[in-house]
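With one protein chain withheld, the remaining protein chains of the complex are depicted in position.
After this line comes chain A, so read on.
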Amino acid sequence: MAVDISTPTPRATAEPARKTLAKKPALKPRRGARSSLALKILMAVTGLLLVGFLYAHMIGNLKIFFGAESFDHYAHWLRTIAEPLLPSGWFLWIMRFGLVVAVVGHIVAATILTRRARKARPVKYVHRPKVQGSYAARTMRWGGVIIVLFVVYHLLDLTTGTLNPAPAGSEPSARVIADFKAEQWYVTLFYVLSIVAVGLHLRHGLFSAVRTLGQRTARGERIARGAALLLSVVLVVGYLSVPFAVLTGLVD
């Protein structure tokens, strides 16, 4: 019993201080990039990149308030960014590639960390009141799943146009307006719920990212929490203003 030779990792035998750990079977040592904190840092950095994208996207969306033409012009401009340095459409594809890498990194790290967390509590409490953390903090994982499903739908809807009611080849503005028509209320509802899910995800995610990257004063924590709330609310309002405007006929 005293000596367990079933898991003789070289590190555990070389370092006597960790002998007690080597005794426990089925635990593999993790180094560097796979340590929990390294994965969290990956999530924080990719998360912040994605928030940057969400803000740029929101500002683009708001162009619809300057008229359909202005909005479509902006959408076409996205393909011509960095011309003539890059051929047409290249910048967009580079950005898409970067976003996919960030999303995949974020999800992979989240999945590994979630599995580790589940494994860390194999037996559940019989009596367990709701965790006292905010609703946003408690729903990070399922909220993330909702957001992924929404992004898939969103791309099929407005990027490829596959699920969009507007005829193929329609201008971007026509697609947006077709989406949020009153008779398609379920699309609008799903959109609103997804945006709220994004807002909740960021409300805790932004603070958590800053903390993971080393924010460490009480004053800084108040600022970080306040800023996370403000940035999330602004984002939600910005995104929801578009379906609101279409529904109320402000934009047509």
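Keep in mind that, in the parts below, a residue touches a chain if its C-beta (ideal position, glycine included) is under 8 Å from a C-beta of that chain, and two chains touch if they have at least 3 such contacts; residues count from 1.
To be clear about the criterion, contacts and distances are computed from a predicted model.
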{"item": "Protein name (UniProt record) of the chain left out of view, among \"Fumarate reductase iron-sulfur subunit\", \"DNA polymerase-3 subunit epsilon\", \"ATP synthase subunit a\" or \"Lactate utilization protein\"", "value": "\"Fumarate reductase iron-sulfur subunit\""}
{"item": "Touch with the omitted chain, as defined above, among A:Ser170, A:Thr212 or A:Ser241", "value": "A:Thr212"}
{"item": "Chain not shown, touching residues in chain A", "value": "17-18, 20-21, 24, 27, 29-31, 35-37, 39-41, 113, 116-129, 131-133, 137-138, 140, 204, 207-208, 211-218, 220-221"}
